[in-house]
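Every protein chain but one is kept in place in this view of the complex.
After this line comes subunit A, so read on.
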Amino acid sequence: MAVCIAVIAKENYPLYIRSVPTQNELKFHYTVHTSLDVVEEKISAVGKSLGDQRELYLGLLYPTEDYKVYGYVTNSKVKFVIVVDSSNTSLRDNEIRSMFRKLHNTFTDVMCNPFHNPGDTIQSKAFDGIVSGMMVQSG
């Protein structure tokens, strides 16, 4: 279960950011912001290796003492960042991958919505629903 999920646009501004409301949200925003550097590093590093099929899933970006941050980048350079609690060790790589897949699928649906302009913040209820399903149940 994630504690914070963020969708960041190609130009590195947030399209959607949602965290567990009980805690200091600014801390999560800051974590996501610093993780962007790591994402950029990974994207450019993979570009140097020749002939490799580049994967969309970036894996664990960096662990802090309380949290682990995972990243995923789409072909349209939109980045998804998921922050999970470190104490929750039962979460395996596969589960994180499937969370990213679900996010990507829902994001694609949002993009195809004619009322959504690319570049605007995401205001879809369906997207909210999927994200709530992935976040920690608080209370």
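Assume a residue touches a chain if its C-beta (ideal position, glycine included) is under 8 Å from a C-beta of that chain, and two chains touch if they have at least 3 such contacts; residues count from 1.
Methods note: contacts and distances are computed from a predicted model.
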Item to check | Protein name, per the UniProt record, of whichever chain is missing from view ("Aspartate aminotransferase", "Trafficking protein particle complex subunit 6B", "Alpha-1,3-glucosyltransferase" or "Phosphoglycerate mutase") | outcome: "Trafficking protein particle complex subunit 6B"
Checklist outcome for this item: Of A:L26, A:A45 or A:C112, the residue touching the omitted chain is A:C112
Checklist entry - For subunit A, which residues reach the chain that was dropped from this view? => result 10, 46-47, 53-56, 73-77, 104-105, 107-108, 111-112, 114, 118
